[in-house]
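Omission of a single protein chain aside, the complex is shown with its protein chains in their original locations.
Chains here go by letter, A, B, C and D, matching the order in which they are written, and residues are numbered from 1 within each.
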Amino acid sequence: MAAQVPTAYYLVLGAILFSIGVGSFLIKRNIITIFISIELMLNAVNLTFVAFAHQWHQISGQIFVFFVMVVAAAEAAVGLAIIIAIFRTRQTLNVDQIDLMKL
Amino acid sequence: MNIDHSILTILILVPLAGAILLALLPDKGKLMQWGALAVTLITFLLTLHLPFHYDYGAASGTFQFATDVPWIASPAIRYHLGVDGLSMWLVVLTGILAPLGVLVSWRAIDTRKKTFYIFFLLQQVAMIGVFVSLDLFLYYGFWEFSLIPMTILIATFGRTENRRRAAIKFFLYAFIPSAILLVGILWLYAQTGTFDLPRLTQLAAAHSISGNSAALWLCSLSFLVAFAVKVPVFPLHGWLSDAISEAPTAAVMVLAGKLGLYSILRFSFGIFPEQSHRIAPLMLALGAIGIVYGALLALVQKDLKRLSAYATLSAVAFIIFGIFSFTVSGLDGGIFHIVSESLTGAAFFMLLGILYERYGTYDMRELGGIASKLPWMVTMFVIMTLSLVGLPMLNGFVGEFLILSGGMQSVFAYHVAWTVLATSGVILSASYMLWMIQRVFYGNLGVKPENVKSWDLDAREHLAMWPLVILFLAMGVASPIWLRAIDAAGTRIAATQTSSVQPQAQMTTASANSEAK
Amino acid sequence: MSPQTSMIPTCYLWLIPLLPFVGFLINGILGRKLPRAAVTAVALIFTAIPAGIVAWLWSVMTVSNAPEAIHAVSRPWIAISGFQVNFDFTVDHLTLIMLSVITGVGFLIHLYSAGYMAHEEGYWRFFAYLNLFMFFMSVLVLSSSFLLLFVGWEGVGLASYLLIGFYFKKDSAANAGKKAFIVNRIGDFGFLLAMFLIVAHFGNLNFTDVFASISQHPEWHGGFLTAIALLLVVGATGKSAQIPLYIWLPDAMEGPTPVSALIHAATMVTAGIYMVARCHTLFDRSPYALAVVAIIGAATAIVAASIGMVQHDIKRVLAYSTVSQLGYMFLACGVGAYAAGIFHLLTHAFFKALLFLAAGSVIHALSGEQDMRNMGGLRKRIPITFWTMTSGVFAIAGIWPFAGFFSKDAILYQTFISDNHLGKLLWLVGVVTAGMTSFYMFRLWFKTFFGEERFEEAPQDAHGHDSHASHNSHSHGVHESPWVMLLPLVILGILSLVGGWEHVAFGNFLDPVFGTVAEGTTAASHGLELTLVAISLLVVAIGFFFAWLFYYKKPGTAGAFALKVKPLYSLVENKFWVDEIYGFFVTGLLMFTRMILAGLVETGLVNGSGALTGATTRGLSTVTRRVQSGNIRSYAGWLALGAAAVLVFMIFGRSLWVH
Amino acid sequence: MNPNITALLPEYILTIVGVLIMLAEPMLPQGASRKPLGWLAILGTLGAGFAGWYQLHLGTITAFSNSIQVDAFSVFFHLLICAIVLVTLLISLDYFEGNASHSGEYFALIVFSAVGMMLMTCATELLVVFVGLEISSIATYIMCGFRKGSAAGAESSIKYFLLGSFATAFFLYGIALAFGATGSTSIAAIAQGLDTTTTPRMAFLALAMILIGLGFKVSAAPFHVWTPDVYQGAPSPVVGYMSTAPKAAAFAVLLRITFSAFGSMEHRWAILLWVLAALSMTIGNLGALLQRDVKRMLAYSSIAHAGYILVAFTALRSDGIAAACFYTASYAAMQIGAFAVITQVTGYNEQIRTTDDYTGLGLRRPILAAFLALFLISLIGIPFTGGFFGKFYVFSAAIHANHVWLAVIGLLNSGVACFYYLRLLVALYSRPVTETAQTTEGRNLSVPAGVGLTLAAAATLVLGILPGHFLNLAQRASASTIPASAPVSCIEYPGNCPAATAAMPPRQ
Partner (left out) sequence: MQLALFIIFGALAVAGALNLLLQRHPINSALSLVVVMMSLAVLYWSLGAEFLAAAQVIVYSGAIMVLFVFVIMLLNAGEEERTKGSRAAYIVGIPGAAAIFCLLSFVFLSEQKALGVANLGGHLDNGLNNIAEISQVLFTKQLLPFEVTSILILVAILGAVVLARKEEQ
């Protein structure tokens, strides 16, 4: 039946989003944007979870996604706090200027 | 109760306790010196227990004063101590050198005495441990541990600004091969499941350590190289001259020779008889070359310490030459020479130290004509020189003669040629020593002796030197006292003639290749 | 051994070496504190008693049915399984002769020194060394094994080193001592190797055993025996100052004159001859080695003599003459005439010691002057010295009936009749050398005692004899020496006169040791012997004539003659440039060491390898740290790359990795 | 007793203590010292420790519908983490004195993160692992930035946070794929699922992703890049803590996942870890070689040590796991000890950084120097210290699995390593070249810090000289993780067999 979509496609979609997340982590300069791209990666993972949950008819996959969301929220809180702190000390959000420690 | 079974443990613990004690005592006045002297003297007296209660009739290959208790169940590590003719006199030697070392450091070390004597005693602990432990793990423990005190002694009490470099150089040179040695040990354990030396020796005799001869060969090399660097054998002596010229007298006295040579005799020969025979022609050659090389370089030195360093190189090369001839004579001579050479070397370094205390230089160009000012000094120097150049009736000769005649009797390729080369060492040694004597003591007064007010040996220094002088004579005239025990060990090693001794030409090439890779 | 051994209290043998050693210890340790008298007493007593013992030994050994040898066995010195050396002493006739020379002449020289060194600082040191020498020398001749002989061998080397360098403040003296010891070491190098070969082949170093096993195998000829013999010869050339190792002896004259007399004329330098004689069993099996010995001997004899003819330093003349005389002894051994060699050794000990002592007395008289060009006309000033010296000169020149005559002619005769192919040639060389000998000895004689006085009277700034300081105490012009110095002179003078006659008395004395060598021939051709004697006497006369002509009749002709043959003369005067050549080699070796070994090998290979490793590691480390740019994005980049790598590995890894 | 209580006893205790601290913090007046809270935390840790000890005798407990399994293995790590936390608390009691910045929250954070780690070590359900991991990570992110106002602190915090989340994403992806391959997220189920899985490749991917995530946590090359920067910027006591405890937990998880969950794929990951181990050792040591800043140097060296521990993974199970456990413990002892000394030397406003600043410490503060020397010696791997026995045991295990060359690489590395450790060690005992050091040096040793140091030192020595009992524990731990089916690799010689060990307890 034409209406059906192979699970693999969802997975590939997840892979695409994940890779885009990685890519933007590499490309973006603004810390917040970088953090956003991490969120994107997490979403990709979530999609994968859901797809598998669907394939295996296992609810635990969805549960996992639920927890990922919670964790993401927590991380967001902390992360943004850290970002604020760094902005306080550096007056910038550009990662390229945050390389005090090297070598 | 019978002390025999605990004496070795006691020997290890006494200096350790002494070190801890010194750490607790305040560093004021001469307290540190006296403390260290007392500890080392007690240790020495305890070591004397060994020769007096040693069973000279015992079957060769048996270890006496043995202690053997499980230490760690898995991996199977045992606390196994014991001595035989090979190690007994080395323990006593270590015992007697320590108090002498304290005596010569008495005035030379004036700051941070505490640090000095603590590490000095730890050094002694490590060395005694190396000589008495029969469990590879335990042995390796002491072997590695011996590096730390020496390194710190050099780094802290070195003579010039170069001290830190010298210390690290010494440590690296010793440590990296030892790391590979550890691989060898672990491989052995993986093969046999035991660290126990006697057990391993039996297995080796039964050719049942491992079927993989190539691996066994590499393993033996890992052992030999580690030891050879520590000795040091000719091309591997990069650390020697720096370390010796930096290290304080008391440390130099125990720096080179003993440990490495003993380890070769005990472990390389004990566990890898075949492989040792296989490599022997090469080592024979290196020994002979080392003798001449060291002597020649000593000949062109201007700095007394460096001269003594190359003299040491030449002396230990003698021993390497002897033990790798795999003849009774060579082995006995070698073992005997380890003891006598250490004593001679110790005397040499002590005298240099005393001289340095007087004039604050090791540069021969600044010295000269001292003989008329310091008659006792020159007397001692000449006696030491004679013992070093192997004058009959002094300790040096017995060893040298046995070693060289052993070389002549050995069965390896070109042994005659190498013996001739090695024997030419007696000419060169005489040359550089006498030349040194002349440059330092004879002729006109040098810059320093003219300007620096100096004094002849004082009571303390006499006390430090005379035991050695007497020992020189005793070992030169009454060598059987020592050889009696040594001969048993030497004969046993020589007796491990392996079935698989290939034609000699092949052997040299084979060993050369394997050394190359 | 023989049953008589039990009758003979061997413990006396021990005293011979040990007493001097005790003397050495006493003087060496306490000497600085002791008064001179005490030092002298110790030194003399501890050398006199051994002399007495030796005399007693003569009485024991020369009675009929006396044992051929007395053995004193003792505890082992070196003992390992399969090889053992004991402190064993043996006295046979050969040893006996040597002992008598050592103890007798030794004692006389001790006596002499008591006077000669009277005003030296380090007096005690001198006598300590002298006793030490006596100890080692007697060990050398008493020993019954190669190794123990080597003990003495090295020991006397040491003593001579110490005594030559007695005036260590003088660089020349220190150098001479060092040179002597090192050159001797080169000899010892050979000796050691010989011993190693012996051990390797016989497993033993006792004379009796080694020689016994040689005689048990008559089939052994040449081969390793030659090798051993030649190596022993190397040792002997070192100790006995033969070509090519003779160079140390002339320099050894830096030592005090008594030392030259005792060590470098009478005793030590003859150790080589003694050793060759001792090993005659070995040498007899190797004609090649013998030939080498003979040639070395002859060559040394003539070369040294030729150099001796042009020396000006009185002691150096004697030194070269010693070398040349030793050459004679070598020659004798080389042609198998060991007895003759030893006989010459004996007589030479007498007259050469005498000559040195007399020379010393001369020098003493002139407060340290050694150059013959500044002497002359001393005949009347120091008569006793003159007469004793004369006896010595006649003896060495080989004028009948002086000692030298008998021994030298014995050697020449044996050489002539020896079955050695070179025998005649060697004889010729010997005869020529005899002529030279008489020339330079009479040259010395004339220049010193005759003609006008060329020395300046009473040097106030006298820098002591042997030019050491502290002799100002009695610099009162030319004077005869005290009696302690003259007494030995007189005794030795008489000995050098009559010393040769005992050959007539008991010529076969040494046969127990050497067997009856060439006994038949001596009996056979008496006429030949006489002709040879005549020839040599004639040559000696010629030598005397020229000496008389050049240095007495019309002085100056020598200089003129020298100018005629300038190149030859300068060659000889510069001792054939031998020292320079050797020096060149030594400096070459040092240069090589500095450049190649110290420069290339040590810094390049030994330290370089370590440095290289270090540098490489540092380089890698720098590269590693470049990754840590501190930038989060690049870190993420690395993470991504690593992740990719891990993924690849996980999925395709199986094919990358053979299980 | 109800397993749901006994199983998580230590976690409960610590949680309660943490909450108490949080409640008490606002009660205390503004300027007042927060030490009492610290003492409270210490008491809690001790309690947790005893609880863990008590668990040791209960055997294996499973609770919360099999999402938790408390066995010798997890108890081993519980105790280890407790010990680390204890020492950390001791050495950082006075750290914030005079610089009043939320020391109360600090203690709470440590305690909570400890809870997270403990959960990681005893979890058999990846979900729990994930949550525990996040707890510990987030806590550490925060602690890194604890020195407010210091740019370095904030920077290290942000770096750790961003990269950490980045890695977490990978870890999650891995779990997702594992779930996809086996239809479950519990370790046991995954192990079974793998045998029947229809998508093996995805399983490989899953394992790879998980390894990436955990590799980051244990800072194994090539996922180590964050380590030096973060360690350099973070407060010394925090570094001491975060370079030991989270790593221990992460290694525990890694052990469980590799050996239990993906045990059937050992032939795959063993060789991968072989490579990672070699890389980590080499890169870590090379990086540290020319390092002047001591903290940064130790950061690099911690990478190398992670490599040493990974070596154990390549070995056969029986001794491999035990070796890993043992090395983790001894590493923790010496590392935290070293940082304890650094904390004492540098104080809050870390002015003393480079090797030159440490020159002559042996003269100025002999006791501290002696401690540091001991820890350095142990880090080098000199016998009679935990560091040596750990290395010895690890490499012995590796060689026993015929990974001789890995051992060669590793020991050569330890040769390289000794160079930089030694440079510091030698510096301690030589005369100072710069006089800058003394001025800013911290106060003299406070009692709790002294106790903490002594504990670390004692542990280092005991692990080196009398490792018997502890080895026994480690071997029991390894025994408990091995599925019964797994091949036990001590046929060759009995000495190494856990069973045999239990049979003949080591004697001193």
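Details
Just so we're on the same page, contacts are C-beta pairs under 8 Å (C-beta built on N, C-alpha and C of every residue); 3 or more make two chains touch, one makes a residue touch a chain.
Please read all numbers here as calculations on a predicted model, not as lab measurements.
Hidden chain, full complex: it touches shown chains A, C, D.
Screening D:Gly116, D:Gly193 or D:Gly468 against the full complex identifies D:Gly116 as the residue touching the chain left out. The residue touching the chain not shown here, chosen from C:Ile26, C:Val39, C:Ile417 or C:Leu647, is C:Leu647.
Contact between chain D and the absent chain runs through residues 15, 18-19, 22, 64-65, 67-68, 100-102, 105, 108-109, 112-113, 115-116, 119, 125, 127-128, 131-132, 134-135, 138-139, 141-142, 145-146, 148-149, 157, 180, 198-199, 201-202, 205. Summarising the interface, chain A meets the missing chain with residues 1-13, 15-24, 26-30, 32-33, 35-37, 39-40, 43, 46-47, 50-51, 53-55, 57-60, 62-63, 65-67, 69-78, 80-85, 87-88, 93-97, 99.
Along chain C, the points of touch with the absent chain fall at residues 627, 629, 631, 633-634, 636-644, 647-648, 651.
Definition applied: only the chains that are shown with their structure count from here on.
The centroid of the Cα atoms in chain A and the matching centroid in chain C are 97 Å apart. Per-chain CA centroids place chain A at a distance of 65 Å from chain B.
Rounded to whole angstrom, the centroid-to-centroid distance between chain B and chain C, based on C-alpha atoms, equals 37 Å. Among all residues of chain A, those that touch two or more other chains are 22, 25, 34, 98-102. Listing the residues of chain D that touch chain A in their complex gives 127, 130-131, 134, 138, 141-142, 145, 148-152, 154-159, 161-162, 165-166, 169, 172-173, 175-177, 179-180, 183-185, 228-229, 232-233, 296. Taken in their complex, chain B has these residues touching chain C: 169, 173, 235-238, 293, 296-297, 299-300, 328-329, 332, 369, 371-372, 375, 386, 391-393, 397-398, 401-402, 404-405, 407-409, 419-420, 423-424, 426-427, 430-431, 434-435, 438, 441-444, 477, 479-480, 483-484, 487, 490-491. On the chain C side of its complex with chain D, the touching residues are 617-618, 620-625, 627-628, 630, 632, 635-636, 638-639, 641-643, 645-647, 649-651, 653-654, 657, 659.
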